[in-house]
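Of the protein chains in this complex, one is absent; all others appear in place.
Take a look at chain A:
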Amino acid sequence: MSETTFDGKFGDYGGQYVPEALMPAIEELNDAYQRYVLENEDGFMDEFRRRLRDFGGRPTPTQHAERLSERYGCEVYLKREDLLHGGAHKLNNALGQVLLAKYMGKERIVAETGAGQHGTATAMAAAHLDMPCEVYMGERDINRQRPNVFRMRLNGSEVNPVTVGRGTLKEAISETMRDWATNVENTHYVIGSVVGPHPFPAMVRDFQSVISEEARAQMREKTDGLPDAVLACAGGGSNTMGAFAEFVDDEGVGLYAVEAGGSSLDVDEEAGVAPNSASLSTGSEGVLHGARTKLLQDGDGQIMESHSVSSGLDYAGVGPELAHLVDEGRVTAVNVDDDAALTAFHRLSQLEGVIPALETAHAFAYLEEHADELGETVLVNVSGRGDKDLESVIEETSKRDIDIAPDMDAFAGGF
């Protein structure tokens, strides 16, 4: 387990930079986190694990990927979080937080979502646990992720479009914080990644670390050892931290956080736009959404609009613990561009019969480019499935020349 700090600092990163109105709620949450999550008061963690198993479908398998292994000349294993209920790792955290809100006596849930995957997971958990839920989502992301918007509504959640700025995750987080500041007395904000003020980064990591806890045991069982490398895509970094947490002390295991390189790593300072979401690789230290961390920002400290073909990675910040582990040299931050991710999406679909989320595809694109440097056994965290991305994939594939993709013209003509 990686270090748990009680002051909410990971080196210089982390902290609690929020409006005063929220501070008492954050203290209350921190207290609940210590008691229920860390000390299992009232059997909270037992109930959480039972519900993850029975409602969520845990444990998810760790699967040997035969054709990828053949292709790369190493043993590739897939941690199949795409098989979790809802189709992504996001349920681990959402279920944990909604249950915690119940234990705390809160009456209402708010959440933000980028890809819609966290919103979907939260809507499911809220329906499962009978809590009213409202989800804020950028207008642009609503258009990119319509199936998830409908899933949230089916589960009885309200989806509130956010129109300010570029209408992506960054704006949705700000808007959810505003709702929380207004309704803080009865509302819990289920933040979607290892970001935000303490205790969120530590707490979300703890809920997600079930991924590496299972994967570590499953790898031992299947290979008698540990992987040489673990790969996970990094947006805010929750599946990354979840996949890494139990391996952090295993020094022989290389940990790779794969960011969205977008269309380029260069930045248009004048326009305030980074055509990527690679805050670990190219960002600088600053304060956003409650924490000090690595950010995409201009020379004045204004936050940049980020970009990625996958909306779940499209965020200008990253979790403070992940930023710290990268600075310490324990985690290697790398990135791949939109084209490589899209190609990897098609490759995995064809070679393994697994249609990954576009977010996840970034990790496979890195494997394609660097398999020979990663060692003999590589574990890739399949953070989610790609059903939600099909509309984006059709659109983005049609713009490009990806030789392994199905014939898009035939597809456009209908079948």
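Criterion: contacts are C-beta pairs under 8 Å (C-beta built on N, C-alpha and C of every residue); 3 or more make two chains touch, one makes a residue touch a chain; residues count from 1.
Following the convention adopted for this analysis, contacts and distances are computed from a predicted model.
Colleague: Can you work out the missing subunit's protein name as recorded in UniProt? Choose among "Cbb3-type cytochrome c oxidase subunit I", "Tryptophan synthase alpha chain", "Tetrahydromethanopterin S-methyltransferase subunit C" or "Carboxyltransferase domain-containing protein".
Modeller: Its record in UniProt gives the absent chain the protein name "Tryptophan synthase alpha chain".
Colleague: Just to verify: which one of A:24, A:43, A:252 or A:406 makes contact with the chain not shown?
Modeller: Checking the options A:24, A:43, A:252 or A:406, the one contacting the hidden chain is A:24.
Colleague: Just one of A:38, A:104, A:129 or A:181 touches the chain that is missing; which is it?
Modeller: Here the residue in touch with the unshown chain is A:181.
Colleague: Check each of A:92, A:168, A:218 or A:297 against the chain that is not shown and name the one that touches it.
Modeller: The missing chain is touched by A:297.
Colleague: In the whole complex, what residues of chain A lie against the chain that is missing from view?
Modeller: Residues of chain A in contact with the hidden chain: 15-21, 23-25, 27, 164-165, 170, 174, 177-178, 181-185, 272, 286-290, 295, 297, 299-303.
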